[in-house]
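Below is a structure I'd like to ask you about.
The complex is shown incomplete by one protein chain, all other protein chains being positioned as in the whole.
The letters A, B, C and D name the chains in turn, as written, and every chain counts its residues from 1.
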Amino acid sequence: MMDTASRSIGKELLRASGLVRRFGGLVAVNEVSLNVTDREIVGLIGPNGAGKTSLFNILSGQLGPDSGNVSFAGQDITGASASVCARAGIGRTFQIVKPLVSLTVHENVTVGALLNYPLATAREKAAEIIGRVGMRSLLDRQAGSLTLESRKRLELARALSIEPRMLLLDEILAGLNASEINESIHLIRSFAHQDGLAVIMIEHNLHAVMSLADKVVVLDYGRKIAEGKPEVVVRDPAVVAAYLGSDD
Amino acid sequence: MSAFFNDYYLNIAVMTCLWAALSGAWNLMAGYGGLVSLGQSAFFGIGAYITAIAFTRYGVSPWLGLIAGIFITTGLAVAISWPCFRLRGAFFSLATLVFPIAMEIVANNWSDLTRGPSGIAIPFQPGISTFIFSSRWAYLVAAFALMMTVYAITRWMHRGRLGLYLIAVRDDEATAASMGIETVKVKLIVTMISAALTAVGGFFYAQYILFLDPPSVFSINISVQIALLSIIGGLGTPLGPIVGSLVMTPLDGVLSQFFGGGPRLLIYGAVLLGTVLLAPRGIVGTLKAWCPT
Amino acid sequence: MALDVTDLSAGYGDVTVLRGVTCSVSTNSVAALLGANGAGKTTTLNAISGLQANVSSGTVRLEGIDITRMPAHERVEAGIAHVPQGRQLFAFMSVRENLELGSYAPRARGHEKDALDRVLSIFPRLKERLGQQAGSLSGGEQQMCAIARGLMSRPRYLLLDEPSLGLAPIVVKQVMAVIGQIVAQGIGILLVEQNVALALKQAQYAYVLEHARIAIEGPAAALQNDDRVRKAYLGL
Amino acid sequence: MLDILPQLLVSGLLIGGVYGLLSIGLTLIFGVLRIVNFAQGEFIMLAMFGAFWLNTLWGIDPYASILIVTPVLFGFGLLAERAVIKPILHAPHAMQIFATFGLSVVLQNVALTFWGPDYRSVQTTYSSQSLIVGNVAISVSSLYAFIVAFLMAGALIAFLQFSRDGKALRAMVQNRYAASLMGVNTDRLNRLAFGAGVACAAVAGCILTPMFYTFPTAGVDLIITAFVVVVLGGLGSVAGAMVGGLIIGVTQTLTGFYVSVELKDVIALVLFILILLIRPQGLFGRAGMEEVGTK
Partner (left out) sequence: QETWRIGALYPLTGGLALLGNENLNGARIAVDMINEKGGIAGKKVELVQGDASTPDKAQSEAERLSSLENLQIITGTYSSGLSYAASQVVERRGGIYWETGGIADGLTKRGFSGYFRLVFTASSNGQLAASLAASAIAPRLGKKPADLNMLIVHEDSDYGTSVATAAETKAKELGFKVAGRLPYKAATTDLAPLVLRMKASNADIVIASSYANDALLIQRQMKQLGINVGAFIGTGGIYGLASFGEGLGSAVNGIFDTEGSAGINPASLSDEARTLLAEFQKRFQASQGKAPSYVGTQGFVGTYILLDKVLRTAGVTDPAKLKEAALALDIPAGGTSLGWGVKFVRPGSEMQGQNERSFPVAQQWQDGKLVVVAPDNLKTGDPVLVPLRTWDKR
């Protein structure tokens, strides 16, 4: 395993500050700030309902923040639409998978690749990406007929298809067994290390977070309660109390 | 002339092509983009009216009128459809149902321009420049060309960039947007293409029937008929509207010949119902399912 | 007293997913059903609860009574609760209404209040969210709601399909503790889990589905040390 | 022209009640089955014929005929559900629209074939009677329609909100699969809901018989407004249908009087579009709900 700490980290890519999002009386995201640099892998953890997915939704343009700013690669994308965020280079997966059910796996991914390429090239690129996430045998399957696990891989392939500079991965390991998780860890690492993408991953699988993340951010009730190196954060008593639970 | 080339059969052939073209234009929106519009007769009627008005009132050649019709219809289509793009599913369908109703009232009341309820009878002046022909063959050629144009556009779109984008938007808007698709723009583009083609259909209808009045061209029945043929033929397939029209338009003719009034429509409705129930993916879709190659 | 699946073959349309699966859960115990993605675990649960999957042969017996051909809603009445994969909540109803619907079956009527108190004490988080629309709950909250809803019908046998999916570690621990409590109350649990280590810790007996059949079975403790299991499912 | 305002408001509310009455079944069927029933107008028409014949042959009052026509049409609704609706429950939304449209063509022409195109009417003492309160006249038949509409809506809302089956119905709309896991017999509830929607049409038809002509295409004129009302109120919302009906009724009456009788429909339609722009899900609809189960 590569030593994550010794890897050189690039320049700042994402700067989000003071993000707030309310749902009725509930403050789902509360004054959250977050910086991510090129090639960095950030683990985003926190109890269920802490606001992790909501934060992703703000960063990727699915939700508008009530206040706060987001700038990405020098561009102000606060409140920008999802398609603008995607064009700016933010690719994401959905926790509750949303494949394009009436298209094949290949077409699903081609749709994203069309952002940068004409059709023929887009199809080739799509096939490549599908191969990379290990779905080559499912190329022509209807996305609606996939198992949950394949749908998750498809989410990943779709997020990659727009050739993003930053990937937002929302629990893509959930539902995989231990061996499959190990494969995926390698894959995610390669995105950052080979392709130079920044990655923010929401994950409840501590093993994966610990082995991948350069930095871990912990949310609880919408607030950031801890941020730092994984080894340090998991020992933070607040994190243990809110999220990990003590071993007994 | 052999019986087959009888004007009546030619007329059915013309109508078959025209309906296939109109339905094909609807199929672009509904079959690919999931925009199940019940307002197509608004575009149809506007297209028909603009050429007819330009020709009968200002003596403008229908060809020029056609161009004006396409632009105006497309513009109006954008203006009235845009708000509806926020609506989903059945809401969209029912909201679009309102367009033709509103248009009919407008046409009825703006009588300085449209001659109101008396409608416009287009004088029979055959010629290429007037797009009025004594021979049904000429109409058939034109209607066939229109149908093939729609088919070609559908083929080009089918699983091409626009087609994929439309299906993406239909299947899941959030997913589509997350891949950089500007969902509203995609819907607008397809609506514009569909409205423009429908306007051409309206133009053709006006020059063929040579009479139009508000209740006939803005009739909801036209919207329904347009949609029906794609549904029966196969929604979201390039051939569907053509197959649907090939089955239903002549069927209606045959039924008229052998059954008068109520029983004809009774059978027509039953055939429609039967097809939807027995071949829910339409004729083309069902055949495809049987023989995948 | 047991739920017995005997020689079950099932699938969807022309596709056969299960070929002669035999397994059984007795009350007061947890049986784990393991296997790779797409092995047919969910299909097995569907066949037991009478949903979607077509059973082509074999039987499902609930305490001796053949329920293989019973419609789904009657099986609930007979005492089977299924917490499906992917939660399947009633997204536009409140958490409270979701839970109330859990006790729709006649067998649960008259016990709604007790049941509600019980599940809320198991999942205090849900207590805070009773009035919220289930669809707007966070992923983990939804999972809790789904399990809680399953318990509301006072089942004899509970089928749990990947209950730890998407849950924070602290909640997973709670859920596993709850499984222990439930079993203690005399309910039999058939647990499908991807987190094999967790499942084997929890279960008394385990089955591993491979190639449409039960490939390995045995007491959970034994499987924990089985080489095939360790390699393929524990990533060791 | 202001002294007539109270009368206009009362007339508007009364016709709004009629619109609500026409819309309840439609919205119920949509609410549960996610199907826009284009044949709803024809069920109303059949009920009107039922009331007409009962009156002509046996002198039964149209209001009393509710007791006969409603169960008959309820049964007919169950049959129609079995034959037409059940097979298309999971079909794409466009298919569903056109299946019910096919049903409407068939029913219309069955009526045309059997009973001919004649306009028939029932004379009752209350057909054109009215109560005078101050200087406002209240049409008795519309008042009955109004009252029945509200009673029916109230009963339905209470049923859906509080009864066991009502909750199960709402749950089923959102997730059929999960509903059957709760022990809900979804087939039975589907049938029940469609039958009940048709029964609402039956009641509406009987109530309207003293007010309108009965003829094979009578349903068409009546139902178009109901579509607008139902979307405005929020598809699937019974309360929305009533409020939508009242809004449309009052708008039409006021604009019909002060602006133009001819344009009263257009103005109502413009209002309709404006409201949808602000609330795409309709007044009482829940955001996102319109998509549930329609795919």
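The definition used in the following text is that a residue touches a chain if its C-beta (ideal position, glycine included) is under 8 Å from a C-beta of that chain, and two chains touch if they have at least 3 such contacts.
Treat the numbers as computed from the prediction; the structure is a model and nothing was measured.
In the full assembly, the chain not pictured is in contact with B, D, by the touch criterion defined above. Checked against the full complex, the candidates D:Gln40, D:Thr100, D:Thr253 or D:Gln281 give a single residue touching the omitted chain, namely D:Thr253.
Of the candidate positions D:Ala64, D:Ala137 or D:Ile275, contact with the hidden chain is made by D:Ala137.
When the missing chain is restored to the complex, the residue among D:Ser11, D:Gln40 or D:Ser65 that touches it is D:Ser11.
Taking the complete complex into account, residues 1, 4, 7-8, 11-12, 15, 18-19, 109, 112, 116-121, 123, 127-130, 132, 137, 139-140, 142, 211-213, 215-218, 220-222, 224-225, 249, 252-257, 260-262, 264-265 of subunit D touch the chain not shown.
In the full complex, subunit B contacts the hidden chain through residues 6-9, 11-12, 15, 105, 108-109, 116-119, 121, 123-124, 134, 205, 209-213, 215-216, 219, 221, 253, 256-257, 260-262, 264-265.
The rule we apply is simple: only the chains that are shown with their structure count from here on.
Of all chains, C has its CA centroid at the greatest distance from the CA centroid of subunit B.
Averaged Cα coordinates give subunit C a centre that lies 43 Å from the centre of subunit D. The touch graph of the protein chains shown is a ring with every node of degree two. Here, these are the chain pairs in contact: A-B, A-C, B-D, C-D. The touching residues of subunit C, when paired with subunit A in their complex, are 36-38, 85-86, 125, 136-141, 143-144, 162, 165-174, 194-197, 231-236.
Residues of subunit A that touch subunit C in their complex: 23, 45-50, 53, 95-96, 147-150, 171, 174-182, 204, 206, 242-245.
Residues 49-52, 71-74, 76-77, 81-82, 84, 88-93, 97-98, 100-102, 104-106, 135, 149-150, 153 of subunit C touch subunit D in their complex.
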